[in-house]
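Could you have a look at this structure, given as structure tokens, before my questions?
All protein chains but one are shown in place.
Order of writing sets the labels: A and B. Residues in every chain begin at 1.
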Amino acid sequence: MTRKDQNFYLALLVPAIAVLLLFIAAPIVHSFFLSFHRIIIGLPQLKTPFVGLDNYRELLNDPVARHSFWVTIIFVGTTTFFELLIGILLALLIHHRFPGRGALRACVLIPWAIPTVVSAQMWRFLFNDAYGVINYAIFGANISHYIPWLALPPTALLSIVVADIWKTSSFAALLILAGLQVIPEELYQAAKVDGAVVWQRFLHITWPLIRPALLVALLFRTIDAFRVFDLAFVMTQGGPADATNVLQLYGYKKMFVEGWMGYGSAISVCIFIMVMVLAIAYVRMVGRRLLEASV
Amino acid sequence: MASLKLKGISKRFGDVVALSNINLPIDDGEFCVLLGPSGCGKSTLLQIVAGLTSQDEGSVFVNNQPVDHLSPRDRDVAMVFQSYALYPHMTVAQNLGFGLRMRGIHKDTIWKRITEAANLLGIHDLLKRRPRELSGGQRQRVAMGRALVRRPQLFLLDEPLSNLDAMLRINVRLELMRLHKQIQGTILYVTHDQVEAMTLGDKVVIMKAGSIHQIDRPETIYDRPADTFVASFIGSPAMNLFQGNLIRAKRGFIFQSADFSLNLQDIPLNFKENTIEIGIRPEDIEISHGSENELKAKVEIISNVGSEKYIHTRIGSATITARARKEETFLSGETISLGINPSKLHIFYNGKRI
Partner (left out) sequence: MMKGFPKKFLFIIGVFLAAGFSLAPFLWFVLSAFKDQTQITAIPPQWLPSFSMESFSSAVTRYGIIHYLLNSAIVAGSATMVTITLGTLAGYALARLPRRWAQIILMGILACAMFPQIAIVGPIWRFLRFMGWLNTYQGLIFPYVALTLPLAVWILTLFFREMPEELEAAALVDGCTRLGSLVRVIVPLSAPGLFTAAILSFIYAWNEFFLALLIMTDPARQTMPVGIALFQGEHTIPWGEIAAASFITTAPLIFMVLLFQRRIVTGLSAGAIKG
């Protein structure tokens, strides 16, 4: 390829890269910068002094932050596990050729397509403590027994976990389905002739060959789960008693509700570092070859 | 080893008839080749025998026992797929041993059988490799090894050589023949390549559009094709076929087509006057530059394949291909005469041989 061609292609890249630099890369760097300052929105007269690592020190001693971290971890762990599990089952179902397969796929896509806030309102409605259909399903018309799901700490977290699983299992299913579809049908035929029964075929053929797709799904899901916000905001506002105060919600509250932009930035930097560590660990684990092959 | 019998097998896919009333007996130890153009149903038939697809009508008998209700696992057949279908995430050794592992056979037996098959096929240094590291020919051998290791009643091979290059194909074909002699297995082999069919098969089954046109030894199929399809499908270059009328003459019959006529007087034909087709193979036509023979034809194209020449000529609107020795020379546009030995003629009425 000539120099001229190369320059042409690089020129094509410029607009997109510029936007990304300006609106993603630069803000990240700026967040780091802000986290070393003390900034209170709405009180400009207080100026914005440099405070070094003070925000981070405060963060380490902040019990709410620590609690927030654990809430998020529990959320990430449970949702990812169940979403991958349900995702595998859904993918296996959709993979089969049967009439109505397209309809099933459309059904499964709908939770993914609707806005998270709509899904959040929907689950708020379903989990309602006076007329929610979930309470009705468990306790019948016995209203006095109804559980106020969103008002009790353990069940509140459960509610947003359920809401997330409902919404994103289909995404995991699609990623796994892609992995399933590259497995040649003849491999299964050969296995059948070789004498493998259903579970043997799954264990020896399907499972090893969908592992790459599973890992991709695992990566995307984990990172997305760490960033949960919409569900917690709409369903519980982080309550009750910080039971669902996930990291991004906590950062949002600190930064935009209470106005502590410096501190909030420190929180966001921490979240960023955690997500990046995850991504790097994943790439290490899976091997650069796999990622390169897909890129 | 086992005998295989197919009785009345039919299969439809929606409106398309894939197989129609297939009857085929195969003896113990026989190498039977299913030959036909793409889409004739031969692969479907193989899948039915393996138990991967079920037929709509008819039965499959192995050793005279019906096996229709049995899953592939229980039918004790081994199959070599066109694309080999090697398990990409397993080593060659694991690929070979997979079937035995699934049946719970003891490790030591598995290992013994693997080394046996690997030695037989010359792949024992490849045992630790993975399929993606192997060449096409090596993968093909592993696929065959996987079948051998199983020691099944029946071997099913679905166009196993079609993905190999020409030279390799010839070598592997010879090896297949050698293997067959050694293990004396019952083999059902599917291909669209007539050279493979004719050299490998004890028995060749010509199929087209879901039906069997002829079942015979290779020589018989070549010398006495049962209908015009078989006649034109087997033999390269193809047999010359002409349509025309059979007219009674003073002694015997005369064949009259739009372009030429042929005296069939010496042929014993117990037949009425009718529209028939006759066929003659290029190698059965005598060529002379003079006018000794009956048919005068004009030379159009000369194909020189090295060991011989094929002369494509024209009489009126008909084209005739004849074989000539490589030393003979011809000029395009030259008029030559072709002699046809009536005893080498194939005569067909309504497509079928008479």
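Basically, contacts are C-beta pairs under 8 Å (C-beta built on N, C-alpha and C of every residue); 3 or more make two chains touch, one makes a residue touch a chain.
No experiment lies behind these values; they were computed from the predicted model shown.
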item: Missing-chain contacts mapped onto subunit A; value: 1, 5-6, 8-10, 12-13, 15-17, 19-20, 22-28, 30-31, 34, 89-90, 93, 96, 98, 100, 102-111, 113-126, 130-131, 133, 136, 140-141, 143, 166, 170-171, 174-179, 181-182, 197-198, 212-213, 215-217, 223, 226-227, 229-230, 233-234, 247-248, 251-252, 255-256, 261, 264-265, 267-269, 271-272, 275-276, 279, 290-295
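The rule is short, and it goes like this: only the chains that are shown with their structure count from here on.
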item: In the complex with subunit A, residue positions of subunit B that touch it; value: 47, 50-52, 71-73, 77-79, 81, 83, 85, 87-89, 98-99, 102-103, 146, 150
item: List of subunit A residues in touch with subunit B within their complex; value: 184, 186-187, 189-197, 200, 204-205, 208-209
